[in-house]
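With one protein chain withheld, the remaining protein chains of the complex are depicted in position.
The chains carry the letters A, B and C, assigned in the order they are written, with residues numbered from 1 in each.
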Amino acid sequence: MLVARRLDEEAIALQRQGVFPAYAPAKGQEAAQVGSAAALDLNRDFAFPGYRDIGAAVAMGVDLVAYLATHLNTWHGGLYDPRTSRLAPINAVVGGPVTHAVGWAMGAKLDQTGGAAISYFGDGASSQGDVHEAMNFAGVYQLPVVFFCQNNGWAISVPTERQVAGGSVAARAAGYGIEGHRVDGNDVVAVFEATRAALDRARDGGGPTVIEAMTYRVGPHSTSDDPGRYRTLEDEQAWTDRDPLAVAAKQLSADDVAAAEEHAAAVVREIREGLQASAAPDAAELFSFVYREPTKALLEQQRAWKESLDA
Amino acid sequence: MLVARRLDEEAIALQRQGVFPAYAPAKGQEAAQVGSAAALDLNRDFAFPGYRDIGAAVAMGVDLVAYLATHLNTWHGGLYDPRTSRLAPINAVVGGPVTHAVGWAMGAKLDQTGGAAISYFGDGASSQGDVHEAMNFAGVYQLPVVFFCQNNGWAISVPTERQVAGGSVAARAAGYGIEGHRVDGNDVVAVFEATRAALDRARDGGGPTVIEAMTYRVGPHSTSDDPGRYRTLEDEQAWTDRDPLAVAAKQLSADDVAAAEEHAAAVVREIREGLQASAAPDAAELFSFVYREPTKALLEQQRAWKESLDA
Amino acid sequence: MPELSLQQALNLALQHACEDDDRVLVFGQDVGTLGGVFRVTDGLKAKFGDRVFDTPLAESAIMGTAVGLAMHGWRPVPEIQFDGFSYPALDQIVNQVARMHYRSRGVLNMPITLRLPSFGGIRAPEHHGESLEALFAHVPGLKVVSPSTPSEGYHLLRQAIADPDPVIFMEPKPRYWQREFFDPSEPVPPVPPGTSRVVRAGKHATLVAWGAMVARCLQVAELAAEDGVELEVVDLRWLKPIDVDGLAASVAKTRRAVVVHEAPLTAGLGAEVSALVTERCFGDLRAPVQRVTGFDVPYPSGALEDEYLPSADRILTAVQTTLEYRRG
Partner (left out) sequence: MPELSLQQALNLALQHACEDDDRVLVFGQDVGTLGGVFRVTDGLKAKFGDRVFDTPLAESAIMGTAVGLAMHGWRPVPEIQFDGFSYPALDQIVNQVARMHYRSRGVLNMPITLRLPSFGGIRAPEHHGESLEALFAHVPGLKVVSPSTPSEGYHLLRQAIADPDPVIFMEPKPRYWQREFFDPSEPVPPVPPGTSRVVRAGKHATLVAWGAMVARCLQVAELAAEDGVELEVVDLRWLKPIDVDGLAASVAKTRRAVVVHEAPLTAGLGAEVSALVTERCFGDLRAPVQRVTGFDVPYPSGALEDEYLPSADRILTAVQTTLEYRRG
């Protein structure tokens, strides 16, 4: 959690220094992300993130320099290996990847691996048709998937109460005949336990679960955003007491906290250096990975492009 | 209701005679359609149908020859005037028109007309993302709209239990903080009363309602369908006792029923004659109604088309 | 040698694909118990059990599920019931199916074959007669193919399913019941995706078509032959990648080309064919490439369908135009 927080701060700093063109801060959501991802069994489970889930990447041990490549503008999906990381490529379509978790869970069920999928999405995403279709599919086929909604109060400038009719994403679960739970998203232990229980149930053939982790996006939507246009400082202040790190620190000794800070600082330093050492992408990669084998037309375009460079 | 039934039978006969290329029978769903549409105030409400809602058209007094033009293959949306009929054009996209009812209801609310919208859709349609988005919008804005789901047990070959996770479309309403009711869709009075209550509530600013009318598609999905591939005659038989006409007839005198039959026969005769007298569409209409004014490119295409006819 | 309809040939291709590769999954609306509204998946559920299944009525989830299944190492062959109902799934097709391999830098394969009953001509309701090839062909990461005969259907579907990339497989509905004698077990020489085929040789002009329009062009070629005009008919087959070499070879010979499709004219795939042929064969061409297409109107109701679709007359008129063309 502390690594996630310090890394988030570092990313914002890097954006201010012009290293990152933009960044979507996760501050305030560390418990939700770390607590849920820590519950995964990385030998058989798989996670489907959005664009603000760096805490999950931290908890899953993903190569964070490679993860941050998306913000360095090197590669949209990040440079980490999704297969070995058990984390799907970063996905910027709000709601879009939720059905992927359902499909993956169906694959796991067919293969009887005992693996479960977790899908990360926001309160805003819950309005998308895809999320409904995903929950309905998961309910019909009783798939091992956890729908993990971080209700952080906002979708850019729109507060949850003008986004989520009825006020609760977890409450939607009943309509699909599946489990639904709200948890304090700023209590890392509560999140961990709820997620682990849902994953266990999923493995045992108990079907899908919706978890709505109630949290708060303390920072702006992205570094280009100006929250002053839609919420007050008091609004934001109200959540500082509930800072997930403060909540967690209460359960730890001062020494533990100091050690954690030291560890986080070391990790962040390493990542900073890793980012500095990151090579700009090879321009020829413009033509890579479109198909398994490039088509003739693409090779022709690549040839023309090379010629225009040499000209 | 009897008109709807007899007209449905006539349409099937016309399909067998080759007059209609295909038809989607509504048999068994007359109470749901007629009961709900009869609750509308045609001076201020508006209905959004699918492709199997002829009973609603009958109850609303829509020009039925013009309605059946869609099956005559004259014009996809039907030839009736949707504005004066208060019935949107026939819509073949399952789930697609549900958000139109929401938009129309928003328009009515902004204009403070006291009008309410009703959206007709099926159990299969409830799986579509659009239906979820529509319910969420309606809940967020508290719009005067009734989501009228005819749960007729089947979406082509897929039974409701493998379509609707949780088993109930009405139960989804709670997740949006809106009213949801199941009614016996074969009891025309129950349907009428539930719909009228929902419309009244909508007018009074009480917001949207989901009504799930439990009924049965007694016939095939369409005249090209073969239900023997996915259900048994016993399945079908089980519903004959609950035939909405039989249920209604119990509450009427034999004289009333006879009079209704006579009326229905007269209406059907008139429609049959109307269909026979229907002119084939003017081929030049191929280029009509694409824009308010045809573009130059379209006029050019029309000119070339005419020339090729004359050649 | 059996006589098979396109519907039967496709059914057999699915069956053989499932037999040869136990990672193949077939799913979509009504493809299981019913065997598909066109019976293309008939009998597969009985043969392959859980690997063939009905889905709820949600096209976006069908394609999103396919993405997740592919990520788990399956080889999904989903169906969308009709062309016009692809639109709800377009976000998944364009932003996810076509990109996951790219986004993951080649780590996640997307060997998905989307079966899509396509095109018009069967007097069906609204949204059941659309031609979406231009839209799909514009999307990097997708391949697009459409068979014109039963044997083509069999082999192209096998090839599409075996392909490591996502393929949109557009089945020409009006040809489902068209029959042909051929032996599916007879091996065919492998041709890479993006290869067209000359279905009739000629020298005065080249007709380029795909799907159901290939048969119509052959009919036109018969008519023209009566007047001594020898038309070459090219079945493009692969609509992405397009066989520009094959087209150029034909036009180098005939020096005239007419492209025929059902989709509306503006920004249709005929424009791409026209541009490609002109880029490659400008010196050879004796006339601009002619386009005979659907009009820029919504696909009409059955009564107007024949007026909308490229008729033999309209194609013949275009042939005449190109033959008589005099540089202004």
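Note that in this section a residue touches a chain if its C-beta (ideal position, glycine included) is under 8 Å from a C-beta of that chain, and two chains touch if they have at least 3 such contacts.
Everything quoted here is computed from the prediction, not taken from an experiment.
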item	value
Touched by the hidden chain, restricted to displayed chains	A, B, C
Among A:Ala92, A:Val189 or A:Val257, the residue in touch with the chain that has been omitted	A:Ala92
Contact partner of the left-out chain, one of C:Lys45, C:Arg75, C:His127 or C:Arg237	C:His127
Interface with the unshown chain - residue positions in chain A	21-22, 51, 70, 72-77, 92-96, 124-125, 127-130, 155-158, 162-164, 224-225, 229-230, 280-281, 283, 285-287, 290, 295, 297-298, 301-302, 305, 307-308, 311
Contact footprint on chain C, counting only the chain that is left out	60, 84-85, 87-88, 90-91, 94-95, 98-99, 102-103, 126-127, 134-135, 137-141, 240, 242, 263-264, 266-272, 274-276, 278-279, 282-285, 287-291, 295-298, 325, 327-328
In chain B, positions touching the absent partner	46, 75-77, 79, 81-83, 88-89, 91, 93, 96-108, 110-111, 117, 129-130, 133-134, 136-137, 140, 288-292, 295-297
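As a working rule, only the chains that are shown with their structure count from here on.
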item	value
Whole-Å gap separating chain B and chain C, where each centre is the average of the chain's CA atoms	34
Computed distance of Cα centres, chain B from chain A, in Å	42
Inter-centroid spacing, chain C versus chain A (mean Cα positions, whole Å)	38
Contacts with 2+ other chains: residues of chain C	56, 58, 60-61, 88
Where chain B touches two or more other chains, by residue	127-130, 162-165
